[in-house]
Structure formats: C-alpha cells, structure tokens
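Complex shown without one protein chain; remaining protein chains in place.
Right, chain A next:
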Amino acid sequence: MSDKTTPSNNSFLNDAGNRALIFQIVLLVMVVFAGYYLFSNLQSNLDNRGISTGFSFFNEPAGFPILIHLIEYTEANTYGRAFFVALINTFVISLLGIILATIIGVIMGLARLSKNWLVARLATVYIETLRNIPLLLQMFFWYFAVLAALPAPRNSYEFADFLLNKRGIYSPNPIAQDGFGLVIFGFVLSIVASIGLIIWAKKRQTRTGLWFPAYWSSLGVIVGVTFLFLAVSGFPIEFDLPQKSRFNVTGGMVLPPEFVAVLVALSTYTGAFIAEIVRAGILSVNWGQTEAARSLGLRDNLTQRLIVLPQALRVIIPPLTSQYLNLAKNSSLGAAIAYPELVAVVMGTTLNQTGQAIETIGLCMLVYGSLSLSISVFMNWYNSKMSLIER
C-alpha cells in the first residue's frame, strides 16, 4: 500500500491485519480460560467427592488375566503392562484388518466389474449384504455361528498336526534350537541380496529397456537361501505339538475364535466398502486411456497395472483413508465378543477395578486419536506421492 491510498486518519483499530490479530488473541484467551475453568472445576469436584485421581494405579498389580497377550503377561503384572498388552492387541487387529480388507476390497471391486455375469453378481450380493448389516451383529454372527458349528475339544477336527475345535485353531509351535542363529543370518543375507537384485533390474531396464522378473526371482532367492541354511545347520527347529487334554488342548500355538471372529467381521465389512471405492476409482479412469495403452501394444494386465490402476489410485486413496480410520475405530467392538483390545481391558476391567473413569477414558481417547492420526498422516503422504505431478 502506498501512502497516497491510505487515509490519513487510519487508527490502529481500523487496520484489517491488526483487527484480525486482536480477534484471534481474544478467541485464544477465551478457549484457554474455558479449558482452565472446566479443568479446575473437575479437580475441585473430584476432591469434594473424595474420588482419588492420577495415574499412580498404573504401577499396581492388575490381578486380572488377559486371554490374548503377545508380550509376556500374567496376573502379577501391573495395570501399565495390561494397558500395553491391550494396545498391541488393538494395533494387531487393526493392521491385519486393514491388510485383509484391502485385499478383499480390491478383489471384490474388480469382480463386480467383471464381464463374467456370475462373478459380477456374486460380488454384488456380497457387497450389498455386508454393507447393510450392522457390524456388531456381524461380529456376533461370526462368533456364535462359528462356535456352534465347531466340535468340542475332545472331538476336534484333525489335519496332520493341526487341531480345530470350539476353543480355536491349534498348530505346532516351532521352537528354535542351537544353531538357529545361522538360519536367521541366511535369511537376512537373502533379503539383502534380493534388494540388490531389484535395484540392478530397475537400473538395467532404464538403461537397456530389457525386463527382468526381479520380484519372483527375489522370492526364490529368499526361500532357497533360507532353506539351504536350514539344511546346512541340520534343521535346528523342534515343534511343540498340540495335544488333547482333559478339558482343552495343551501345547502348540492357538488362534482363539474371538480373534478370528473380530478379524473376519472387520475385514469383510470394511472390504465391502473398499470394493465400492475401488470400483468407483477404476470407472473414473477414462476408457481412452485403455485404448491408448492397447494401441501402444501393452498387454491387458500391463494396461491395468501401469495405466489404469495408478490413475484410479488418485481417486481411491482419500476415501480409502477414511475406511482405514473406521476399521481402526471399529476394532473397539471386539470387546463385545471377548477380544481383549483397548476398550475391553482399559475402559472395561481396569476402569471397573480402579474406578479411575476420567484417566482411563482419557487414555483410550488419546490412543484412538493418535492411531487414527498416524493412519491419516501415512495415507496423506501416500496420496501426495501418488498424486499427479504437473510439470
């Protein structure tokens, strides 16, 4: 702004920039004050009612058992450790759910677009049924229907050393013996070699245009080299086999029905939504792109992989992110069918035993908030990586 256009009586308050600043400061003060007021009110009310506060209970022994724990946990461990056990269970089910739902969604989305009438109709039925039934109901269905269909432990279905009954799927548990370090060394070595192979193949293709099946070869290298090291070190693995006992099956590894039911319910439900997103994404790519690719002589699967999918992804990723967020949050429904995730362990048992409602609920909100935000941040990064780079 030049001096000529500025009115001479321009006071401090008449300046748009200053005014905006003042309003923001006033708003900030109001928000901080409201927050402080609510917090101090909460504090004094809790004091008046004689309710103890704080996170000191985290160091006390929890005393309760947890069905599924991927880290060592017994009743003698603390509430803090129980929290981490639950946190890991939530992470695991969310991560596996997201991977499975994506696979199911892509397959079903493509199937619904298939020229094969039966395949397309079956996919339609799957999508429309699962999208329109509440998730909690589906969880109960998977849990109780599966339980009803399976036999009692003493009449387990047996395949080789695997057992299947109402208590879960039991498999042999591999236990590493002396010399297993050598096998791990071989495995790491083969991964390094594979990465090298992929980089070499890419460079060669850029230089000469010649194509090399790097991914399949890498898989072969990893399996082959690891097996070679296994054989050289004399197969240093022993298996702990599951065995029927009086009540249950002892030994081996077990996949409990609660875990399976939650995973199946989450991934098939979210998969139905993802299928529609994938279909929409593929349909959004102009047919001319496919025709252009064909006229360049690209085969059908290369056309899909190199031309259609990358463009479809730009449409798919943003709504896909919100499906991932939904799945992570929906994992909390697992509490209803005894899957020990965060809501069950922290907002259920811990809250009940300690009575610390504000701390435990606050903690759960924080965890779900950060879990969702990290998924969001990752997907936004992926989205910007995949987005159209304009030159």
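Everything that follows uses one rule, which is that contacts are C-beta pairs under 8 Å (C-beta built on N, C-alpha and C of every residue); 3 or more make two chains touch, one makes a residue touch a chain; residues count from 1.
The criterion applied here is as follows: contacts and distances are computed from a predicted model.
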Worksheet entry | Which of "Amino acid ABC transporter substrate-binding protein (PAAT family)", "GntR family transcriptional regulator", "Beta-ketoacyl-[acyl-carrier-protein] synthase family protein" or "Ribose transport system permease protein" matches, in UniProt, the chain that is not displayed | "Amino acid ABC transporter substrate-binding protein (PAAT family)"
Fill in: Candidates A:L110, A:A214, A:L309 or A:A338 - the one touching the absent chain
A:A338
Discussion item. One chain isn't shown here. Among A:L13, A:I71 or A:A148, which residue touches it?
Written reply: A:A148
Worksheet item: Looking at A:Q177, A:S284 or A:N352, which residue reaches the missing chain?
Response: A:N352
Worksheet item: For chain A, which residues reach the chain that was dropped from this view?
Response: 38-39, 41-42, 44-46, 48-52, 63-67, 75, 140, 143-144, 147-148, 152, 166-167, 245-248, 250, 257-258, 332-333, 335-338, 340, 343-344, 347-349, 351-355, 357-358, 361
